[in-house]
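Just one protein chain is left out here, and the rest sit where they should.
== chain A ==
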Amino acid sequence: MNEQELRGALRDAMAEVVPPRPVTANSALTRAHRAQRRRRANLAGIGVGAVVVALVAGAVTLNSHPWEGTAEPSPPSNTHTSAPPLTGGESDNAPVGSPEYARGKNLLAAVPAALPSGLVPASGQQLTGAKFDPRRHEEIQAGPSKQWIYRAREPVARPGQPGVGEVDVQVFGPGNGLPIDVCAAAQNLTHGAACTLKQVGGKSVALVSHPDDTRLGAAAVYRYADGTVVGVVHSSSVYGAGLPGLAQPPLTDDQLANLALSPGFKVV
């Protein structure tokens, strides 16, 4: 394959693709205005003197949304300044047979057994026609310390009922850098607006929801004493898979909180 073949192949591949939810001017403006208000509020909160210092330093990153929190590149100008080179070579998934791969696989294998009664892994027949395989495990190396994050996604269904939902589990090992406060960690992970603590067998589980984003279901997050953080998100559909969704979210809040405590999910 050469450069021209890749150009052609990319165009072939994208020719049939239609974004499922294109960004509109209205939604972009709404978010931009909201970010601007938040930014102004933050600037007001830290005081004029600090603002001046920060602006002079040219490193103001005050937004609370993680993806908006990184400084944008300088606007185009006639001069091109040097910047850190591409890092490249980041590892996305662990080699088959590696310990990390085994942990990801074990995490996925642990999900069906942890599901509450009335919820089962979706059958092959229910997944027919999906645009991708909704059942998978993933190992990601991320963050400055190259921590491994383990993720398992299980499509779920209710026996005798139509539709496929999803249970998505992520596990962050000790030293993950997440806030110690479990609610703060949960909000950090999910961008969730509201967090409540639920006591389950003497353990505190954070439950968060994201009312502004209907694509994300509620999430439950539990932090073990050694710092391992387990997060579980459930959704009434598998986003982008093109499958019919469940009529209701797969889990109740109680079931979600219990699921986050599943011993099988602590793979690190």
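Going forward, contacts are C-beta pairs under 8 Å (C-beta built on N, C-alpha and C of every residue); 3 or more make two chains touch, one makes a residue touch a chain; residues count from 1.
Note that contacts and distances are computed from a predicted model.
**Student:** Choose one: "Polysaccharide deacetylase family protein", "Cation:proton antiporter", "RNA polymerase sigma-70 factor (Sigma-E family)" or "Carbohydrate ABC transporter substrate-binding protein, CUT1 family". The correct choice is the protein name in UniProt for the chain not shown.
**Tutor:** "RNA polymerase sigma-70 factor (Sigma-E family)"
**Student:** Touch as defined at the start, partner being the missing chain; which of A:L115, A:I140 or A:L246 qualifies?
**Tutor:** Missing-chain contact among the listed residues: A:I140.
**Student:** In the full complex, which bits of chain A touch the chain not displayed? Write them out.
**Tutor:** 1-3, 5-10, 12-14, 16-17, 19-29, 31-32, 35-36, 39, 65-68, 70, 72-73, 75-76, 80, 82-93, 96, 101, 104-105, 108, 121-125, 127-138, 140, 142-144, 147, 149, 151, 153, 168, 170, 172, 176-178, 188-191, 215-216, 219, 231, 233, 239-241
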